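The structure that follows is given in the form of structure tokens.
The complex is shown incomplete by one protein chain, all other protein chains being positioned as in the whole.
Up next is chain A:
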């Protein structure tokens, strides 16, 4: 089981990145996720849902995404994760965390999230949902 998570802003800029056990393609993860933005940008206008499962894949790795109402994209690149439902719930909680960060007066939208607390909570979520 491995996972790469990226929160991507409206200008294709990464707000937050987390990588767990992605050693074989570590340097390549951002490219894969970046290329999947094309697909999710097409998909997001077709349905009302925020969560898009398995929108793209590369070399046995799958990509799922979540688009916030503010057009921030949460993308995960993963291999052998448990279930789609777990990913959906993970995205839901991640969105809560992101909204809380957004409410901070010290944070402006589209800015990189450098909060250690945020990082710890995201890692806790990945442990909770994916046992990573």
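The rule is simple: a residue touches a chain if its C-beta (ideal position, glycine included) is under 8 Å from a C-beta of that chain, and two chains touch if they have at least 3 such contacts; residues count from 1.
Here is the rule we go by: contacts and distances are computed from a predicted model.
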Discussion item. Missing chain, UniProt name, options "Trafficking protein particle complex II-specific subunit 120", "Chromosome transmission fidelity protein 8", "Ubiquitin-like 1-activating enzyme E1A" or "Ribonuclease P complex subunit Pop2": which is it?
Written reply: "Trafficking protein particle complex II-specific subunit 120"
Worksheet item: With respect to the chain omitted from the figure, which of A:32, A:72, A:87 or A:122 is a touching residue?
Response: A:32
Discussion item. Residue by residue, what part of chain A touches the chain that was omitted?
Written reply: 9, 11-14, 27, 30-32, 34-39, 42-43, 46, 56-60, 62
